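Here the complex is missing a single protein chain, while all its other protein chains stay put.
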Amino acid sequence: MKRPFLKTVTTEAKLLLIGIPVLVWTLVPIYHMFLFAISARDSATSGRLWPQEPTLQNFDFVFHQKHFYLDHFWIQMGNSLLIALTVGFLTLLIATCAAFAISRLKVRGGRTVMNLALFTYFIPAAFLAVPMYKTMGLYGLLNSQWALILAMVTIASPYCIWVLKQASDKLPYELDEAARMDGASPMQLFFMVYLPLMVPSLVAVGTYSLLLAWNEYLYAFLLLSNDKSVTVAVALGNFLSADDSPWELLMTTGLIYAMPPAAIYYTFKRYMVSGLTSGAVKS
Amino acid sequence: MASVSFHNIKKSFGKTDIIHGISFDIRDGEFVVLVGPSGCGKSTLLRMLAGLEDITDGEIIIDNTPVNDLEAKDRDIAMVFQSYALYPHMTVRENMGFSLRLRKANAQLMQERVAHAARILNLESLLERYPRELSGGQRQRVAMGRAIVRDPKVFLFDEPLSNLDAKLRVAMRAEIKELHQRLKTTTVYVTHDQIEAMTMADRIVVMHDGIVEQIGTPLELFDIPGNLFVAQFIGSPAMNVVKGDFKAGTQAVAAQGVQWPVPASLARHAGRTVHYGIRPSDMTLSTTQQGVPAQVVVVEPTGAETELLLHVGGSPLTLVMHGRTSVQPGDTVHLDIDVSKVHLFDGQTEQRLD
Partner (left out) sequence: MSESATLPSAVAPARTSSSWEFWGRWLVVPYLLIFLVFVLYPVCYGLWLARHPESYVKLFEDPIFFRTAVNTLVFLVVAINVKMVLALLLSGFFIQTRWWIKIISALFILPWAVPSIPTILSVRFMLNPEWGVINSTIFRMTGLDGPNWLNDPTLALTFSMLMHIWKSLPFWTLILLAGRMAIPSDQYEAASVDGATTWQKFRFITWPSMKTLYLTSTLLSMIWTLGDFNSVYLLTGGGPADLTHVLATLGIRYLRLDQVDLAMASIVVALPLVLPLVYYMMKRLSK
C-alpha cells in the first residue's frame, strides 16, 4: 500500500521536528565541553560556536601537567583506572559466585540473599554515603583507596548478582544434570560449563561495575582526600573551589576523563543494552 | 553390563507420596521400558536410579552393589535426556568426550572412544559442529554418543524421542533398538508412548500413580493384560471396554442393551458385574445379520486398513479391519466378535478374570 506523497513528507517533517531538537539537546553540554577543550583561554569564553583558532594546546597542558592544578593528573588518572578495574574485577568475582550458588546450586537461603541484594540495590546510594563515611572512619580505611573500592563493590554487586541470576535461570537444569552424570564436581561445572555459557552477561556486568566506579563522584570525594590518591572525578570537583581556575583546562581534563566510558560503552553496547535494561525493570 | 534391582522403592516430596513401594528386577543386558501416563512416577524412578533424586525409602542395587549413597557420577550410569542437554559451547566431539576430560583421561583414549561412538552413530562428519547447527535427530544421536563414550553399566533414556516429529521418531526408535542389539548394555527407557514401549522393549513395566500395574513382555501385556488399566493403556487403538452384567447361566454379558458373547472358559465368572473388553482388531464385520448390532458413525480409511467408529447403544466402539469397506456412516452393521480374544475384568477390582 503506497502512502500518498504528502503524507510521507509530513510524517518525515514531524519526525525531524522531534529528532533535531533531541539531537541538539543531547549534544549541547558535551559539545560545549569539546569547544572549551580546543579553544585558548580567552576565546573559549567568547561565546562563539566554533573557535577562531582551534588549538590542541590545552591537551598538551593537561598531558604534561603544566599547571599546578594538574600536578597529579596522571596519578589521578591512574587511580581512576586502577580503582575502576579493581571494582569491576571484584564485583564480577563476588557476583558470579553468588549467582552460581543461588541459581545453579540452589543453596538454601538463596532467596534471602537475593532479597538482601535487591534491598541494597534499591536504597539510594546517596543515603548510604554518610553512614558509609563514618563506618570507613571506624574501620580506619578513610583515605585509603580500598575504602572506595569496597564501597563501590558494595554498591555495584547487588544489581550484578540480580542480572546474573536472571541470566543463569535461563540455562536449562538438564545441562547441570548431564554434567553431573558425566562426573563433574561443582567446581568443574562452574568453570567448564557455567562460565563459558555466561560470557555475554559477565561482560555486561563487569562493564557496568567498571563504569560505575569510574564515574563515581560522591563516594570518591567523601572517602578520599589526599591529592595523590583521589580520582580524576574528585580532582575536577576541586577545581571548582577556586575563582581563577583554568576553565579550559578543566574542560579538557573533563573531556579526556569522559572518553573512556563512552568508548567502552559503545564497544560493548550489544551486551550492555540487553543485559541491563532487562534487569532494571521486569515488565 | 549389569543387573538392576529395585527393592521397595518409595519416594515422597514433602508430605506427598509419589512412589508407593516399587520392586522389580532388570536382568543384565535387558531393554526395559517404564511406561505410563504423565505423573505416574516413571521419570522419578529413573532419576532415582540415576542419582539425580534422593531415595526416600528402599534400595536400588546395580550389579549387586547398593547405590543409594553413591553420587550420580560414581554409579557408572549414562543418561540421555529428553532435551538432549548438549553443552552449547562445545563441539560434538567435545560434548562426547566431556566425561573423559573430567576424569583427566589421556588424549589417545578420548580420541579412540569418541571415534568409536561416532562411527556407530554415523556422526563422523559432524564432529566439529556445534549443537545449534544440528537437527533434532542429530542432536539426539550426539546425546547417545555421549552416553556410549562413557561405556557404562546401564543406559538410561528419559523420553528421548518426545521432542521429535512422528517420522523421525519412528526412524530413531529403530536406531536405538539396533544400538542395543549391538552393544547389549542394560537399558532402562522411560516413555509415555506405548507404541515405543511395544516396539522396543524386552520387557515393559507399566506404571500408574506411583505403583507398578504389570510387568511383562510386550506380547504378554497385549494378550494377557492383568487389569483394566493395562488393557486400555497398551494397544492402539485402545481396547474397547463396556461395563455390564454377566448373568448367571448365560454365555453373554449384557451391556448397552446388547448381548456380548463370552467364551466357555470364562463361564464360571458369571453372576457378577464385569468390564468386557475386546480389541478393535479382534472384531470383524459380519456378512450375516448375526452378531452385535452397531451404528456406523465415522469411516477412516488409512490405506491398508480401515478404522470404523461405531456406536453400540450410545457407547463408542472402534473396529480396525484390513482392506477397504463399502460401509457408510449411518449404516447399521453387525459385529463378529472373536470370542477367544475376549477379556473380562472384575467390575469392582478391575482385575483380570481368567
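Per-chain residue numbering starts at 1, and chain names A and B are given in the order in which the chains are listed.
One rule holds in what follows: a residue touches a chain if its C-beta (ideal position, glycine included) is under 8 Å from a C-beta of that chain, and two chains touch if they have at least 3 such contacts.
Note that this is a predicted model, so its numbers are computed, not measured.
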Residue in contact with the excluded chain [from B:163, B:232, B:281 or B:295]: B:163
Per the touch definition above, residue among A:153, A:167 or A:230 touching the missing chain: A:153
Absent-chain contact - pick from A:9, A:56 or A:123: A:123
Candidate in contact with the missing chain, chosen from A:38, A:62, A:132 or A:181: A:132
Absent-chain interface as seen on chain A, which is shown: 15, 18-19, 22-23, 25-30, 32-33, 36, 45-47, 93-95, 97-98, 100-102, 104-111, 113-120, 122-135, 138, 150-151, 153-154, 157, 161-162, 172-174, 176, 185-187, 190, 211, 214-215, 217-218, 222, 233, 236-237, 239-240, 247, 250-251, 253-255, 257-258, 261-262, 265-266, 269, 273, 277-278, 280-283
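Assume only the chains that are shown with their structure count from here on.
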Chain A and chain B, separation of their C-alpha mean positions in angstrom: 57
Parts of chain A lying in touch with chain B, wherever the complex brings them together: 172, 174-175, 177-184, 188, 192-193, 196-197
Footprint of chain A on chain B - complex, ascending: 50-52, 71-73, 77-79, 81-83, 85-89, 98-99, 102-103, 146, 150
